[in-house]
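Every protein chain except one is present and positioned as in the full complex.
Moving on, here comes chain A:
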Amino acid sequence: MSEPDTQMCCWESVSCEEFSEWFDCDGRLVKDVTMRQRVFEAVVDPSCRRRLWKFLLRSSPQHSPSEQKNFDLENRSQYQALCKRWENIDKNVAMPDDDLSESPPYMELSDDDDGDDSNYCPPRESGLSQCGRSLSNPFPDGRAELDRSRSSDTGGVEPRHKSPSDGNVVLSAAAGLLEERSRGRARDNGREEEETDDREALVNGDEAESNRQPKCECDFRRRSWEDLVDEDGRALLSILEFPSRVFAARQPLELETGYAKDKRIILRDVLRTDRNFHYFSHKRNLRKVHRILLIYAMFHPEMGYAQGMNDLLARFLVVTDSEVDAFWMFERYMKDKRIDFMEVSMMRKVALVRKLISEIDRDLYQFFESSECHDYLFCHRWLLLDFKREFTFQDSLRIFEVLGTHYLELYSDKAQVETDKAIAKEFLNEG
């Protein structure tokens, strides 16, 4: 609606009211096909984007609001546990101490650009960090400085490798009890779960609040724990702590596969992540990118880090503005996307583009052929990053949504209709 880019104005838009019609009164998505069709056709109000993306990524289970809240807490608890385990291991992973410049790159991340990260201790390039908290776990005192706990109105991100052995049987029972209690209390107090827009809360957040927890490196300091999670939520989090630790401990880990190398590359790339986009002019946001990529690389040793992941993550961070949500969204998204980071499958995909063009645009195809251009490798970046670099950041969010609907793939006859429409429009324009 208030899309700043003027080019967007020519798009039809989906208002928040229309958006909410796709859900039932409990917040379950009931019009999946309509949603995909409308998102394909029209621009959704940016304030609905965060919620939309969780559904587009198929990362939001169909939960009632209270289930959702527990689910979000679980996500947070698990991320927190991963973060701790990562921190413990990471500080012992050396990177070659080869930076001879006067201001090595990690210094850049520690620059205090917004004044509230005074305790940030940069990761050292030289092996064992002198500072125990090196990359600063955002949850240093284990008190779960919670992300803007997205209570009921947001979807959560899908469970990952969940099995009863993760402690989830106990967990769901406990959660169920707590949920009941919490529901009762919420009614008593006449206080509904926060449905407020988080962005607003962030903007209006009290700076004094952030000072209260000066050591907290997380992005959530502007809303205190109390604002977000009631007593039951906190109780649930403490119950979750152990299974989350088990979950974290079960993540695969093979440091020999090149984590140290990834660590070095990640640092370079974090500093090159959309720095011209205002969100990433803040170093504290760059540090979120840094942590998420390191944690992902550590616990996905078969994938590690590949250039371009920072670009993909950047969109999730901007849209969710939450480290926890961005991590799980990224994690979920990479399950499908990882194949693109493998050479064979990317080559195959690029070859498919050639085939596609030969089918749908014979003239263009002939042009490429006559230019002896057979490899189409110029599509590599487009496909890898979902056209992120080819458009402005804001427009790339829209592209991501359109691709994320998988609308044309689901209904290939619709693709034909769309093509016909485009031809008809062109015909009309040309008179």
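Things to note:
Please note the rule applied: a contact is a pair of C-beta atoms (placed from the backbone, for glycine too) under 8 Å apart; a residue touches a chain by one contact, two chains touch by 3 or more; residues count from 1.
As a convention for this text, contacts and distances are computed from a predicted model.
Choosing from "Ras-related protein Rab", "Presenilin", "Proteasome subunit beta" or "NEDD8-conjugating enzyme UBC12", the protein name stored in UniProt for the chain missing from the display reads "Ras-related protein Rab".
Screening A:N75, A:T273, A:S322 or A:T405 against the full complex identifies A:T273 as the residue touching the chain left out.
Residue-wise, the contact with the chain that is not shown comes from A:A306, picked out of A:A306, A:V319 or A:L408. Panel shows chain A; residues 96, 98-102, 104, 264-265, 268-269, 272-276, 306-308, 310-311, 341, 343, 346-347, 367, 371-375, 377-378, 380-381, 384-385, 389-390 of it touch the chain omitted from the view.
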